[in-house]
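Only a single protein chain was left out; the remaining protein chains are all shown in position.
Chain nomenclature is as follows: A and B, assigned in order of appearance, with residue numbering initiated at 1 for each chain independently.
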Amino acid sequence: MSYQEKTISNHNFEECTKCTICTLYCPVMKVNPLYPGPKQAGPDGERLRLKNPWFFNYALKYCMNCKRCEVSCPSGVGVADLIQSARIKYDKSAPKLRDRMLASTDFMGKLARPVAPLVNFGTSLGITKTALDWTLGIDHRRSFPKYSGRSFESWLKKHASKQAAFPEQVAYFHGCYVNYNNPQLGKDLVKVLNALGIGVQLLDGEKCCGIAMITNGMSAQATKHAKHNVAVLGKAVDAGLKVVATSSTCAFTMRDEYRSLLGVDNSAVRDSILMATRYIYEKLENGAKLRFKPDFHLKAAYHTPCHMEKMGWGVFTERLLRMIPGLELTVLDSACCGIAGTYGFKKENYASSQAIGEELFKHIREADPEVVACDCETCKWQIEMSTGYTVMNPISILAEAIED
Amino acid sequence: MRFDCVITGGGLAGLIAGISLQKEGRSTAIVSTGQNAMHFFSGTFESVKEAPARLAEIFEAAGIKVHYSAGVRLMPMGTFREAELALGDVDIFPSERFASKALIVSFRGEQGFFTGFLADGLEKAGIACRLAAIDRSSGIKKIAAAVSGLLDGEDAVVLPQVFGQKDSADVEYLREAIPAKVVFAGTQPPSVPGIRTQMQLKDYYISLGGTFLQGDEVTGAHVHDGVVHSVVTRNLDSHYLEADCFVLASGGFFSKGLLATPTSVVEPVFGLDVDYPADRSEWYDPSFAADQPYMRFGVKTDVALHPMIAGESVRNLYVAGSILGATRPEFGTGAGLAIRSAFAVVDSILKP
Partner (left out) sequence: MKQNEFDVIILGGGITGAGTHRDCCLRGLRSLLIEKKDIATGATGRNHGLLHSGARYAVNDPESAEECIRENMILRRIAAHCVEETDGLFITLPDDDLGYQKTFVDACRKAGIDAQIIDPELARRLEPSVNPALIGAVKVPDGAVDPFRLCAANMLDAQLHGGQVRLGTEVTGFIREGDRIVGVHTVDRRTGENADYYAPVTVNAGGIWGHGIAAMAGVEVGMYPAKGALLIFAHRVNNYVINRCRKPSNADILVPGDTVCIIGTTSTRIPFEECDDVAVTPDEVDLLITEGAQLAPALSSTRILRAYAGVRPLVSADNDPTGRSISRGIVCLDHAQRDGLEGFVTITGGKLMTYRLMAEQATDAVCRMIGVYKASYTENTPIPGSQVKSYEEVAGKIWEKPSAAQKSAASRMGTRAADISEGDASVICECEEVSAAELKLAIDRLSASTLTDLRRRTRVGMGTCQGQFCACRAAGLLAEAHGCVEKERRDLADFLQERWKGNFPIGWGDTLREAEFTQWTYKHVLGL
């Protein structure tokens, strides 16, 4: 009978068998007693919230959205999605000024870029940090990412005609970090792709992927960004282009969070959004060649960012790095660094954030590499601040390893 | 990506197969949907008597301590079960009366350690019991000191089996430091020794060069003329995993290796033939305690452990572990089924 085929639950949260495995792998639960944990906050809480929205618990804000609960779940439950969706649906409190500032990565970048040296000087001053701590609740122990004086977009626009000359083309979602803080990473990607005979294009006006808005209670703005980005991504995809990213969080947000958290239909573009490491690995696997420097030598340890772990694509970065002659690679045990985007910047999360990262920091110190390789910029800030080790995006390592 | 062998399922069967093949120089990948049933492992291996040399070799190389001695073990609800091969954490006693007086120590505020049931069971076995609760202080030394300080003529201490998520150093330390026989009794799942064993096997597999795809799921396969060419995973989507041969060790119902609908039992990835009665009323025994017929359902296989699609063997696909149900009784049940069928699959693959 037809009805019977349908009585397998398609309500994902009901696939939870209450086995509690997610709670073992939640980094927050280990350090923050105020957080009820992924099982309670996710599938258990969902049943209660369906009974009465009053059961929504504001402690859900302690979830870092690292998705490690989902990676460990034997039943395929979207635990973190449930938690973040509940925050979007039920948390009616207006985000604080601090949270709005932290979330507006591109707006802040635009403001800061022209006066970058001044801003960098200011945010590195003890007195400024103390003021940020008191007035806004941004922890004074944090170091801020530096702003660059010239944006990546303006650089690439200057080189647009040269890029257009390559026989093969790809679009690049650079994200706020490359644009405002680290244009060099974008240039590194252009170098590597050009070496493969591929030209790099900007999208037709990308906006911040919006992840910081989602996690800071600004889902309406995030949805606007998502719709905008899906439209501009769509133009590139319609033109037959793949879109690559160097930030695992940007890629993950656009592929998965747009649909599952914001309800924005991204089906036309999702499969075309790739991490640059996957894109390049696939090229090399299919016979493309890079000319590596014969005398290159580097001892690196690869840290898989949480969102890379969730996408399951760490394997591409790892394999790509292993193709570099002279690169001595250790793959670190997968563990969260504790920053989770803007999470660790908040005064109330600082202690948790550092406690969560400690296991990873220990592994890094044990491996004692020359650089830590990592596909995520916020992990980079956290690891550099907490361990003193230099963190490089795998693409920058690759760019250094190939002939100019 | 291309491998010699792609294994679906990162539990005991998948890992044993992956490790054995890597050791023989084959390149493999394991696709594991989240964590698995090893996290609920009781600590004793059913249907495996003495560890065969190749199993002992793997355990030793992975740093997993096991021991063999026929006897009985203490279960979390205070009962005793026959056992032969066990993880180092689990004691096997020649008889139930393993001590004359025992101190059962629990941690305050921690649930799932059934002291009342344990005491009742031990007293029935002729062991006088005393209960105590301590706060879980930080550091294994403090715990050992606190427990030692509580001893009052007892020749055994029963502690919850919650030590050593990464390795068994804490377990060994407690045994050394407490001046009485230290017995670890299981708790409600998840099982700490089970998690540790899973991690040790996984780390060993990776150290042998294996590719472990955690949190991914095989969603489909390309099968032509009785041969699997590649599998599709949720995370890698258009990037197929190609291999010469494939192993399916995706578990029973809990792990979704088998899927029951009201009218059928199916193997969801390949659509393999499954052995089960058509009439749903024959799937269950109304008694909870009885052996349940549904637990016996499994994928049909030929001598070489190839499964079938519509009666035809799939020549480069092999099946291991609890997805076999009770269709291959020669491999036993539980952990024994996982291990023994995995070895049989490996032998089939390696056969010239």
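The rule is short, and it goes like this: a residue touches a chain if its C-beta (ideal position, glycine included) is under 8 Å from a C-beta of that chain, and two chains touch if they have at least 3 such contacts.
Remember, predicted model here, so these are calculated numbers, not experimental data.
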Touching residue (missing chain; options B:G9, B:P160 or B:G186): B:G186
Hidden-chain contact residue, picked from the options B:R175, B:H239 or B:K256: B:K256
Residue numbers in chain A that touch the chain omitted from display: 1, 3-4, 6-11, 13-20, 36, 39-40, 43-48, 50-52, 54-55, 57, 75
Contact footprint on chain B, counting only the chain that is left out: 40-42, 46, 75-81, 109, 111-112, 114-117, 119-120, 186, 188-189, 191, 252-254, 256, 259-262, 280-281, 283-284, 286-289, 292, 294-295, 334
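The rule we apply is simple: only the chains that are shown with their structure count from here on.
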Geometric centre distance via CA averages, chain B-chain A, whole Å: 34
Complex contact set, residues of chain A against chain B: 1, 4-5, 7-8, 17, 19-21, 24-25, 70-76, 271, 278, 282, 285, 309-313, 315, 319, 331, 334
Footprint of chain A on chain B - complex, ascending: 1, 33-37, 39-40, 189-190, 195, 206, 211, 213-217, 233-239, 254-256, 259, 261-263
